[in-house]
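Here it is, the structure, as structure tokens.
Missing here is one protein chain; the remaining ones are kept as they sit in the complex.
Note that the chains are named A, B and C in the order they appear, and that numbering of residues resets to 1 at the start of each chain.
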Amino acid sequence: MNSFGNKFRISIFGESHGECVGITIDGCPAGLLISEEDLLEDLERRKGGKQKGTTPRQESDFPLFMSGLFNGKTTGFPITILFDNKNTRSDDYKNQRSIPRPGHADMTAHQKFGGYEDYRGGGHFSARLTTGLVAAGAIAKKIIPHIKITTHIKEIGGETDLEKGLQKAIDAKDSIGGIIECTVKGLPFGLGEPYFDSIESVLAHMIFSIPAVKGVEFGAGFSAAKMFGTEHNDSIINKDGKTKSNHAGGIVGGISNGNDLVFRIAIKPTSSTPKMQTSYNWDTNQMESFSIKGRHDLCVALRAPVIIEAVTAIVLVDFMQLEQKINRVLL
Amino acid sequence: MNSFGNKFRISIFGESHGECVGITIDGCPAGLLISEEDLLEDLERRKGGKQKGTTPRQESDFPLFMSGLFNGKTTGFPITILFDNKNTRSDDYKNQRSIPRPGHADMTAHQKFGGYEDYRGGGHFSARLTTGLVAAGAIAKKIIPHIKITTHIKEIGGETDLEKGLQKAIDAKDSIGGIIECTVKGLPFGLGEPYFDSIESVLAHMIFSIPAVKGVEFGAGFSAAKMFGTEHNDSIINKDGKTKSNHAGGIVGGISNGNDLVFRIAIKPTSSTPKMQTSYNWDTNQMESFSIKGRHDLCVALRAPVIIEAVTAIVLVDFMQLEQKINRVLL
Amino acid sequence: MNSFGNKFRISIFGESHGECVGITIDGCPAGLLISEEDLLEDLERRKGGKQKGTTPRQESDFPLFMSGLFNGKTTGFPITILFDNKNTRSDDYKNQRSIPRPGHADMTAHQKFGGYEDYRGGGHFSARLTTGLVAAGAIAKKIIPHIKITTHIKEIGGETDLEKGLQKAIDAKDSIGGIIECTVKGLPFGLGEPYFDSIESVLAHMIFSIPAVKGVEFGAGFSAAKMFGTEHNDSIINKDGKTKSNHAGGIVGGISNGNDLVFRIAIKPTSSTPKMQTSYNWDTNQMESFSIKGRHDLCVALRAPVIIEAVTAIVLVDFMQLEQKINRVLL
Partner (left out) sequence: MNSFGNKFRISIFGESHGECVGITIDGCPAGLLISEEDLLEDLERRKGGKQKGTTPRQESDFPLFMSGLFNGKTTGFPITILFDNKNTRSDDYKNQRSIPRPGHADMTAHQKFGGYEDYRGGGHFSARLTTGLVAAGAIAKKIIPHIKITTHIKEIGGETDLEKGLQKAIDAKDSIGGIIECTVKGLPFGLGEPYFDSIESVLAHMIFSIPAVKGVEFGAGFSAAKMFGTEHNDSIINKDGKTKSNHAGGIVGGISNGNDLVFRIAIKPTSSTPKMQTSYNWDTNQMESFSIKGRHDLCVALRAPVIIEAVTAIVLVDFMQLEQKINRVLL
């Protein structure tokens, strides 16, 4: 469903071209100083409006706190944040309603929700929904300031020279995918709740909820499948569990081992591409050629880092609370 | 924690060298004909005792049904299945207690559970626990007989010629990793519960609970990151959502689209390798060389297919029930 | 926490004197026609502003739909509804901050949330929060129009002549309690999910979340404790499970038996009473006399019926969905 987490739980709502998108955060410790400003930097990074390869739509991403704050601090009760939707051009979508866009949820949502779904701009499936995630992530980061979560784009279109990868897409007038790597420093050992709630399990669960993610790997990941045991095994070198190498990506037995948490995410190319495509028109029962109107990113991977950081922070706060490493009331 | 699922929920318990390992299955429809025999084939596949590269330990894997069956049929109440532990050699482990094995949960479990964990044979982290998963999976498969879940080993040690990959490990006297591919045919469209319970999310969650899994990708997966949008997008060619290619792996917007569900899993090399390794002895506070005693697989990826099938079936039954495609009482 | 339900799940947020109170409803079937007007009658009943014995505060209870509707129908995605807070007089509360009001959550909230809670008007504990419940309940009722949920006030201040009971309170210038009875007609048999999610269990869980509820009994309830078995047992008289008497209140073994569901709820007197009271001033460390300022009901039981109906409808829709008696998409 649309909620995630145990003791730090987020609930997401809204549609791309509806009134608003938003999020409710339940289980945030009381006493945390928060203001709109604390969220703006990450929200700005998500918009990426000035970046080459991202959508020119200027979304209104100012967070409206509707509950859970009093005198500038969290109360311990649910925090609901709204983002008004403005600057929408719904007509772009209406005209093409009967031609489900390849790679988009148009067809699956239509089948599952009987045609009642708000299809405009991707509705609930729109990347616009990640605004709430980023807001919740910014708050999560403030709860665990000593844990440093960083992400970088590792590849675009197979190129580690990202400028080059992006230029390929611009030249081809086509969208393109990428790989994001996330590193978490300062994570205490002992996080993770096996059997089923290993760190890998819960992080992957959350990450695969982000639109366009098609693969997740931890530490050596898919490369580990090619290794010998003695190559892959990380030799433990002190009593705190520090290891010589980090092929495990900081997780053994589903539990953090005190080393850096490292994982990578495969982002598929944006489904919306300016190029001509074909699909099945369910009104005319014929294949049809079309190109996608609207303002879209050539490479959603460019916006992904701050979203990955956000969901990572959200998951880690939950694990920290389960492990009683965060007080209910901050002092 | 140790339970997973919404309407079809499994709870796992037991330790490798304790009394037993087992599983409880809650939410199984009433009226399903089940006998021990129905489980034996998959349980035998999991054991893989006669296969080159798997452990020679002859585990007692006969399922003991303790509840939930009456007159040979499920009652709709929880099904608890036990597997007695026999043929254990716990002394192999006691001697080496203070040297946490690299790649194993020895160190993380010790830190998290304060030394109270049953360390013998890996305890709750042992691959032995997957016996219960395979049993639950065999039952899940019987609930959805029209859905065909198949797995194959795609690579061992980087070789698609599996015999060759395995021989590499035998020659090197080292353990080795592999890649499993799973394909599901006959899945109805409309499964998956976005925002957070996409098929990818829930499957990945469950799969990352299996020991030794370090990566999961759907459809084109990490390759998608190198593609252009027009390459990756699967053109829809009929009103049932059939697509020309299947780079999405059968899931769009987190929802099954009526095409084959396809995903791959990276299995790291078995942490237990016969080769000499070094680790930190927390009693002597010194690095120490040692080789792992006990009977271990050279390549756990060989046993993984039936486990992957099992957890896939478990997850799909849950999605099918959420989508009301399975009756509470079978007729 | 602040969410409740399995497949039909509500999440509540907001504080009495904050920006708004609100609710998010997840799992509502797609295709349900809903407008603000559909909610107004129940919202008006909750306000009870013109009724003798209810608060004169004119709350702004117009529902603002923020998500989940498209073309006037539900989309199958979360429905978030806000109610702006207006006409608040927070100063009434500030002056008396250090004297926790007997019967109110002032003291317990202060201890649990470290003083960060929004204490104004009871904050998150205010009866104002039930606005969201009533809104969700009105939607729930529309999903199951054939099930008739009615409530009546059975007693006020121990009097079945309610006018008389209320007059007692007015004469005494004191608040007063009451008993509500709820009857549900048309409930299908088979609802309820033992062992732990019996109808009684889940209904009681939800009902005890409503402020001022201190007792819940089903069918004969506490009277059953005085009966012989042959008196209490409801003789079954036809194949549909119709019973001669209904001491069980329509639930046997935690499962609906096809007869009327009947239960009663004890509502304590409003904690806020105009009379002089004493409490411990945590600033001065002295007992202090005071009378409660602000606008309050003499008898909250008067407003309770529509709230009880609402939570009952919410719980029943969830059970109906678990039992697959409601389609995901309404036709």
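The rule we apply is simple: a residue touches a chain if its C-beta (ideal position, glycine included) is under 8 Å from a C-beta of that chain, and two chains touch if they have at least 3 such contacts.
Predicted model, so just to flag it, every value in this text is computed and none were measured.
Within the set C:Val134, C:Ile147, C:Leu166 or C:Ile255, the residue that contacts the chain not displayed is C:Ile255.
Checked against the hidden chain, the listed residues C:Leu82, C:Ala105 or C:Leu166 yield one contact partner: C:Ala105.
The missing chain lies against chain B, touching residues 1-3, 9, 11-15, 18-22, 24, 26-27, 30-31, 65-70, 73-80, 82, 112-114, 116-118, 123-124, 328-329, 331.
Although one chain is hidden here, its contacts on chain C can still be listed: residues 1-4, 12, 100, 102-105, 107-109, 111-112, 124-125, 129, 155, 157-158, 169, 172, 174-179, 189-190, 192-198, 200-202, 204-206, 208-209, 211, 213-239, 241, 243, 247-249, 252-257, 266-273, 275, 277-280, 282, 285, 287, 301. Touch with the hidden chain on the side of chain A covers residues 6-7, 322-324, 327-328.
Quick note on the criterion: only the chains that are shown with their structure count from here on.
Chain centres here are Cα means. That of chain A falls 37 Å from that of chain C. With centres taken as mean Cα positions, chain B sits 26 Å from chain A.
Counting partners per residue, chain C has 7, 328 as the residues that reach two or more other chains.
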